[in-house]
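With one protein chain withheld, the remaining protein chains of the complex are depicted in position.
Chain naming follows the written order as A and B, and within any one chain the residues start at number 1.
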């Protein structure tokens, strides 16, 4: 049974320096370029062009005594001529699509879009972008999901996911059994130097009760459009996404709040091993008219096909919003609206 | 050191629909036919017919972000001509014996016996069968245990376990250091189409104090008898088990309460890959004269030696007892005595 199982993972650690306002942090962090992880995957040929696949992937920390933590992925699926069908905890269509476009992909330390999403609004009752599930880090993976991924049709590929919220029925008036049910759709087109991606996510609303009044959170809807083009001396990527949600309370409706995030980024190979990455993302939040601007610059050096040294800098201009609280030791609450900067020097090894 | 270590496991996920009374659940569940798990086992030849073996096996969820959870098995042992001696957390004799008899084995979703044991009694102060350790799911494995398993003597095999409760001494009057100490005995006989099994478990009592009075829980004793016969076109299995426990309080004795569970089940291969399984179990609880009747029906389709698709239905007639609370979203407490039904469609892959 051993022959077709692969043990794999990523160990990524960096020395990190960051500040927000007068508050400074320095230390070792896990997962700068890519989240550290360990996984087990396997496949078995069932004949007739059909095979079964599974992936069990868990988070790890390449800096502290935390053990093997929560499952990133945990699914079993079947693949055949018709495509792939999986069941379990899986990456969502929007996560998969945006991962193909963004040169920074899911870099927690350096992706402009992820950093913009991590920003907390000062005084915002309903932060919308922080709960994004397209390009949303851990939020982009769904428990209790069924995923269909099509075959490749001349560069076109399509994904659809349904995930069960599995919430308890709280009675007729308050709460609902469908809360958290999720639909995700994604499509990509790849042709030579061009990659295009589109995605739509919808999470069903929940109803709640407060002092006898009937509250209702609106469905969360997300759209994503992105493209990447390889010019030869450089790759360019642009993306645009929108997140809408909101709430009503005892019939006193509220409009949808709407956050928009767009980015431009580029990757310039400068020699056999080295590349420069630069990116800019802007978050336009409808609520309170709060904007956040993030730019990052990185150099990656491929020491081998599986080992990459990296250095990166990020600047988050928080305007009316609080800065990212991702780094321990930074007292974000005293520094609303102050810009933050960070520098990381690290190494990522994929095994 | 790598050569003789095996990484193994089971990923089992299903789409599950169930209801009790008016309360319904639908979602993805892990471990319908067999609990999802990942394990590491190895062996080393010590010469002179002696070898050392170890197993480290942990639970996983093929549906949510839960990580690698508690140890199912964690032991090291020696095997020689005399048999096997192990130390650690191990399967009990009753678990091993009943696993050979019951065609549904340890299927959390479809084993009639396990479903009957999961039932909660309405108003019962001392539910007995829910704490069964013979065919008792996770309760069938014991921490801090020593296990001896004999060689095969012409089809006969014997097992004995002693497990330390490792409880603190609470003084002369209340509590006792032996609480939780466990003895388990099991025997099997296999001859051609016939398998017979017998087991006995005994868990030592504990003393407790309540408002100055001296309480005493009685020793829990369990018996099991089972048999399985392969008729050719079908396999038939029957088993009977009894669980006794009780309590006394300040000398005001109570009798032992006694639960009995019996089952009949069968497995009918219908072609090269497909089998039909059907089972019926009945729980007769002495306390309150509460009975529970469970029947299940399943179809399993072997897509390969290691991959099985399955569909199954279960019906639990709860009578005066509450239904199984195993499925999230089902408000058992509002549905005492109502029957519950469930349908599962899933796939199990062993690697």
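Quick note on the criterion: a residue touches a chain if its C-beta (ideal position, glycine included) is under 8 Å from a C-beta of that chain, and two chains touch if they have at least 3 such contacts.
All values derive from a computational prediction rather than experimental measurement.
S.K.: Looking at the full complex, which residue from B:54, B:84, B:200 or B:229 touches the chain that isn't shown here?
M.R.: B:54
S.K.: Touching the hidden chain in the complete assembly: which of A:82, A:240 or A:351 does that?
M.R.: The missing chain is touched by A:351.
S.K.: Considering the whole complex, not just the chains shown, which residues of chain B touch the missing one?
M.R.: 1-2, 4-5, 7, 40, 42, 44-47, 50, 52, 54, 56, 58-59, 68-72, 74-76, 78, 87-89, 141, 143-146, 164, 166-169, 177
S.K.: Provide the residue numbers of chain A that touch the chain removed from this figure.
M.R.: Within chain A, the residues that touch the unshown chain are 6-9, 11-15, 23-28, 30, 38, 60-68, 303-304, 306-307, 328-331, 346-347, 349-351.
Note that only the chains that are shown with their structure count from here on.
S.K.: Quick check: how many Å separate the C-alpha centres of chain A and chain B?
M.R.: 40
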